[in-house]
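One structure is given below, represented as structure tokens, and several questions about it will come after.
For this depiction, one protein chain was excluded, whereas all remaining protein chains were kept in their positions.
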Amino acid sequence: MNLRIKKNANSIMGIVLTAIVVIPAIIGIFWTPYDPETINGSLKLAGASWAHPFGCDNFGRDILSRIMLGSSTTFLIGMGTVIGGAVVGTLVGALTGFYGGVIDEVLMRFNDVMLSFPSLLLALTFVAIFGPGKYRVMWALAIAFVPSFARIIRAEFKRVKNMDYVKAARLSGASDFRIMYVHILPNTVKVLINAVLIGFNNAVLAEAGLSFLGIGVQPPDASLGRMLSDSQTYLFTKPSYAIIPGMAIIVMVLGVSMIGKEVE
Amino acid sequence: MSDVCNNQTRILEVKDLFVSFTEEKSSLFDKKKKIDVLNGISFDMYEGEIVGLVGESGCGKSTLAKSILGLNKITKGDIIHYSQYPQMIFQDPYNSLNPSKTIEFILEESLKNLTKLNVEERRQKAKKRLEQVGLDDHYLIHKPGELSGGQRQRVCIANALMLDPKLLIADEPVSALDVTIQAQIIKLLAGLQKELGLSILFISHDLRVVYELCDRVMIMKDGKIIEDGTVDEVYRNPQTDYTKQLLLSAGIM
Amino acid sequence: MKILKKIVSSILVVLVVSTLVFVAFSVIPGDPAVAKLGTMATPEQLENLRQAMGLTDPLPVRYVHWVLGVLQGDFGTSYSYGIPVTDLIADKLPVTVTMAIISMFIMIVLAVVLAIYSAYHEHSLLGRAIGVINQVIMSIPPFFGGIIITLIFGLTFKLFSPGGYISYDINLGKFIGYMIWPAIAIALPKASMAYSLLLSGLIGEKKKDYVRTAYSRGNSSKAVFYRHILKNACIPVITFLGMAFADMIAGTLVIEQVFGIPGLGMILLTSIQNRDYPVVEAIIVCIAVLVIFSNLLVDILYKVVDPRTR
Partner (left out) sequence: MLHVEDLNIEFHDHIIPETVVYDFDLDIESGEIVGLVGESGSGKSMSALAIAGLLNRHDARKKGSIVFEGIDILNCPREILRSVQGDKISMIFQEPMTSLNPVKKIGWQVEEALRIHTDMNKEERKQKALEMLKEVELDDPERIYRSYPHQLSGGMRQRVMIAAAMINSPKLLIADEPTTALDVTVQAQIVSLLKRINKEKGTAILFISHDLSLVRQLCKRVIVMKSGYIVDSGETEEIFSNPKHEYTKNLISSIPQVKLD
């Protein structure tokens, strides 16, 4: 009876959770309460206070400011990766799904190989090739994500292509481009949005993983994964140093996946 | 072959048509399997006639329909159209209308692509066609999801008529519908055929419906036409065992 | 017959992967000789080293050498460690595989038990609670899960001592006892995915026509569940198992850092940072083989469970 209300509650919850991390992240691009780089020996591992609500790290830097900056790096890399991967993947998937043929077959075999590989390892390999750094990680992840987008969109195009309404459109004299763009693409939007949301989450987790390993985002850029790896040494003395960036990742990913469930 | 229509104008000629599909490979090493669907189909259609095409599932009747309209590749043979823009009505009204577009967009699509009519002229024509299939023009703003099966099939018929075709291919247009709706759609098709002088290739598995609507009937089995004649001729005096069996099963003989 | 084909195509895939990896690492900028000797080395020293490392040969020749070597189990010599790559990774591989297998086991047990419970008690409070908790767990990155496990079970409850890794050739029991913790960290998010997949399979199958048929014959709901639904609901999960295993192998590389386990991940990291490509190539090829082998197993399992694919 209150199925609809419950469903809405789920998506509102998702939006709220996402906003908790994303809004500070977006603010963090332009402004942070303190300079996230300023080292202050007297505040080393300081506890929470009014001035520093999350305390300070091992160099005495304000954790809140670093979380804001780190979230914004993670968020931007996630967005960049997903946009790059989705645009190229949709293009490849649409063309191969629509036209089929030899190119489709070869590309999809290649795709299968890429996909049978764990995405984190793929990203690691690309980072090994490109080298670390904010933008290189984004590139590496975007390339690593193209195959999964291509596969999803290809399957959708293949499915919709065989619908009778597409045949009817063909009989109405629509060109290939018009069929793809006007008749097929709008009917794949739901799947595409879902793939983008899942892709965003995977990108966030992959970036955090790479930075945690020290081969992702490099200092002076802050990143949630990097903070986690720095915090490990002080796990016993200052567990909140590890928990806060970890929670930021979880809340962001959880929020987006709740929104994604709604789209489904 | 029947010669009842020889004094009329031909609208479609199908000559020795072969179609085979290759099964999609499941792995890189599978050999492509070839499946013959149509094995040498030849027939003519003339202006103003309704031809029934009867056969059981898998006999290739849908493939024949699509091949005639160039919707799949043919292996061998000729298909000659003597009219412009032949159209098709599909079996499942639930997947023959684009769910993300309004009825108006769907109806005007062909006019946008193939004519120079302006916005107002297009809308007028869409309204007129809708009216002809028994729907009033407030349906223009609806999306297919808001319509019933019978209403959708009416929209499909209107859509098929937008370019003023002379030849219509109807692939089991009523088998997904309830009996009473079926009767309405059949009546509608018969009326439109008279009004617009259409030729209709009516594909069906239901010999009774074919009897009611069609002048001529072709019986199809395993990708071949095994019988072709006027409905009365064929029903009264079937030449093949298969046709007899079909008539018996339908409780006609 | 089909299995044989699958094996052949798996071998081809390994070949393609290794070629791509080799070519990629050969064409990227950066000179291993410089990396090894440092920027202070004289041109002659560098030239001699390049010759000694076989870097002056054309790419196809180097590739053929490399493949022939790999086929004999020789991945070349590490630039930075100066010892054969095979020796370097041989005793680390069991660590990775053990961890992945343990976490696979944990994942399957957790997912199956909880999904069956939830499917049975779809509308109960606990069933719903599991659903909510599940969504949260799915969002935990394994390395953070590892940190939390270290904090709670290692530092607070002292169920294990963080960093106290014991190699399998010293004490197998203690080795496995230690490995369970990182395995849990890897298994948790995957288990929650497997759980949702299995649960939606179970709930979806409940509505199928054959279930109605089964009831019409007088089956109890328990019999319908275990004799009819369960096997059908497992089919989509089997595909997931292959992917999950691959991800878990990758997950071990990261989680090693959290638990201080000297495995493949540590070597891979230092090699990436040192541009020690023979080692990176070898590890990637090894993991590719593992992944492809596990996919092959999944395919066989699939054929056993689903007669339609035979």
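Points worth noting:
Order of writing sets the chain letters: A, B and C. Residues in each chain are counted from 1.
Everything below uses one rule, namely that a residue touches a chain if its C-beta (ideal position, glycine included) is under 8 Å from a C-beta of that chain, and two chains touch if they have at least 3 such contacts.
Keep in mind it's a predicted model, so treat the numbers as computed, not measured.
Only one of B:117, B:183, B:196 or B:226 touches the absent chain when the whole complex is considered: B:183. Touch with the chain omitted from the figure is made, among B:133, B:209 or B:225, by B:209. Within the complete assembly, residues 208-210, 212-220, 223, 228, 231-232, 235, 305-308 of subunit C touch the chain that is not shown.
Along subunit B, the points of touch with the absent chain fall at residues 56-57, 178-180, 182-183, 186, 205-209, 211-213, 232, 235-236, 245-246, 248-252.
In this text, only the chains that are shown with their structure count from here on.
When C-beta pairs in contact are tallied for every pair of chains, the largest tally goes to A-C.
Comparing per-chain C-alpha centres with the mean over every protein C-alpha atom, the closest match is chain A. Subunit A and subunit C have centres, each the mean of its CA atoms, that are 21 Å apart.
Chain centres here are Cα averages; for subunit A and subunit B they lie 48 Å apart. None of the residues of subunit A touches two or more other chains.
Shared interface positions of subunit C, i.e. residues touching 2 or more other chains, are not present. Residues of subunit B that touch subunit A in their complex: 28, 66, 69, 71, 85-88, 90-92, 95-101, 106, 109-110, 113-114, 156, 159-160, 162-163. Partner subunit B is touched in their complex by these residues of subunit A: 109, 163-175, 178, 183, 186-187, 189.
Residues 110, 112-113, 116-121, 124-125, 127-130, 201, 205, 208-209, 212-215, 225, 228-229, 231-232, 235-236, 239, 242-243, 246, 249-250, 253-254, 257-258 of subunit A are the ones that touch subunit C when the two sit in their complex.
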